[in-house]
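This report refers to the structure that appears directly beneath it.
Then we have chain A:
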Amino acid sequence: MAGLLEIHNLSKSFDATKVINDFSLEVVEGTLCCLVGPNGAGKTTTLDLITGRIKPTSGKIIFAGEDITAKHEHVIARAGIGRKFQVPAVLRDLTVRQNLEVSYSRQTNPFWNLFKFRNAGLKEKLDEIATLAGLKDRLGERAGILSHGETQWLEIGMVLMQEPRLLLMDEPIAGMTEGEIEKTARIFKDLRKTATLIVVEHDMGFVREIADVVTVMHMGSLLAQGTIKQVESDPRVRDVYLGEQEAA
Partner candidate 1 sequence: ATLKKGEPIKVGLLFSLTGALAVPEEDSTLVLQYAFDEINKNGGVNGVPVEPVIVDAKSDFNVYSEKTKELILREKVIALFGCYTSASRKAILPTVMQRDHLLYYPTCYEGAECTQNTICTGPLANQHSQDLIPFMVEKFGKKVFFVGSNYVWPKESNKNAKVWLEKAGGELLGEEYIPLGSSEFGPVLGKIRDAKPDFIFSTVVGASDIAFHKQFKQEGFKVDSMPIASLTTGEIETRAMGADFGAGHFLSAPYFQTLDNPTNQKFVEGFLKSKYGKNGTTHYNMEETYLSAYVFKAGLEKAAAAVGVENVTPRSIRDNSGGIRIEDAVSPEGLIWIDENNFNTWLKPKIGQCQADGTFKIVKAADKQVAPDPYSIYPDAGTCTKDGLKGPDGKVRKNVI
Partner candidate 2 sequence: MGNIYHNKTAQWIVYAVFFAILAVIPIKIDDSFLLNQLATYGVYGMLALSISLCWGFGGILNLGQGIAFGLGAYGMAMTMQMQSQDASNPIPPFMLNNSLDHLPLLWQPFQNTTAGLILSVAVPTLFCAVFGGIMFRARVSGPFFAIMTLAMLSAFYTIIIDRQPYTGGVNGLTPPSAFQFAGVEVDPYSPTAYWVVFCFLMGATVVAKLITQSSFGLVTQAIRDDAERVRFLGYSVAGYETVIYTVAGLIAAIAGCCWVMLVQYVSPAQLDVSFSLSMVIWAAIGGRHSLLGSIFGAFIIQGAQSYLGDTFLATWLLILGGFFIIVVRFLPNGLASLLESGLGLLAAKRRSSSAAVERNGDANPMPAE
């Protein structure tokens, strides 16, 4: 079975430093893949490359059978890839409601949108997501004043509004309470039924709970891949990433 997303021999250099080095990855449809690795391993950069934010020095990215390597960000997004950023990026001057509305991007053509005043199905979806993200009674608030955790939730909500086939989540639970982490885990597990996810996280407890496959990056390359058990017991992973205590 071909993967929904295939990354082939991806490399990326900034000036002289090679940040991604011959990295390959395949993510099967309907699975949740956790991407882990030390700080600076290149996880965020990989997501940048997938979403077209930066262009690779070499290598190829294929999504749903289509080569998206050279495509623009919005084209890739339209193809069905949604992303949550590591530093939560919401539209700070807009209200929470508007943030979610904009994310409901069924129609992206500017000319069509000139004549569109009401979005079919928006209201129900918005209600559902706002409830899920716990922002139901903050809809009228300007997004810029939300606390860090609330902002995280809003951005997760935005990605869900997009209804992408592939969700890229860069450290979604940073700054969440333990209760919220559990809730997030539930949501992600639910999502797997309809979508595919790549989650970047450092919280191994969370990874353990949700991951189908765990991919470990180190210095821009693949270090290990497999189930959480396999990975956790890999001495190299323990050495560069987990440390003794965590593995124990």
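Please note the rule applied: contacts are C-beta pairs under 8 Å (C-beta built on N, C-alpha and C of every residue); 3 or more make two chains touch, one makes a residue touch a chain; residues count from 1.
Inclusion criterion for the candidates: all candidates are chains of the complex that A comes from, given by their letters.
Every value quoted in this text rests on a predicted model; they were computed, and no experiment measured them.
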item: Touch assignment for chain A within the complex, options 1 or 2; value: 2
item: Residue ranges of chain A touching candidate 2 (in the complex, touch as defined); value: 51, 53, 72-74, 77-78, 82-83, 85, 89-94, 98-99, 101-103, 105, 107-111, 113-117, 119, 137-141, 158, 162
